[in-house]
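Below, a portion of the complex is reproduced, with chain positions unchanged.
Labels run A and B following the written order; every chain starts at residue 1.
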């Protein structure tokens, strides 16, 4: 049985930003993201690149890995899952800025990237 | 017999943008575009890179593939076919922004890219 959206978000952990006085960037590349195509059930594969300027907290990397692995057997369209991952990460870390590039491997010979961005107000 | 222009456009399908509140980019790379040179009848080959910010709808990828394959036996100059594909995609999806880079493989030792862009008003 697939995890609920709340169960997935609950996997994400944070730690206190060690240098909150300085704006700086953390770039994390996860090359082995996989989910399922909701139409055909075929697996999709992609590389996620998350770049953010932390505010009060940073994303704990092991928990990020667990959160992303929880999509393994979830059906999700490219555009939808990319926006949703950004929303989840923003809701948990409230960063000053966050950008997510999802580069999916070719399907039917066609390669697609989805690029989403959040900026705190 | 070659498809008419209307028959080609009719191949394009869309689906509702799952996150219309956020401006984000979708980049799709199609490496195996082929048409015919209208002068010599020789095949041309190229890679199309389509980048756009969706408004109400997104391009459905399988239909995009069918639409682009319909050029297989169509005679078309580089500059013309690139502008026409952009026009067709804009007319069907009304994006906030769309850019198309068509990188053709060398002919006579000369390699040509055509870059066209649309911005909604």
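Everything below uses one rule, namely that a residue touches a chain if its C-beta (ideal position, glycine included) is under 8 Å from a C-beta of that chain, and two chains touch if they have at least 3 such contacts.
Worth saying up front: this structure is predicted, and the values here are computed from it rather than measured.
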| item | value |
| --- | --- |
| Copy count of the single sequence across the entire complex, 2 present | 10 |
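Rule of thumb we're sticking to: only the chains that are shown with their structure count from here on.
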| item | value |
| --- | --- |
| Distance from the mean Cα position of subunit B to that of subunit A, given in whole angstrom | 29 |
| Subunit A to subunit B touching residues, read off their complex | 77-80, 82-83, 107-117 |
| Interface residues, subunit B side, partner subunit A - complex | 17-19, 22, 24-32, 54, 58, 61-62, 64-65 |
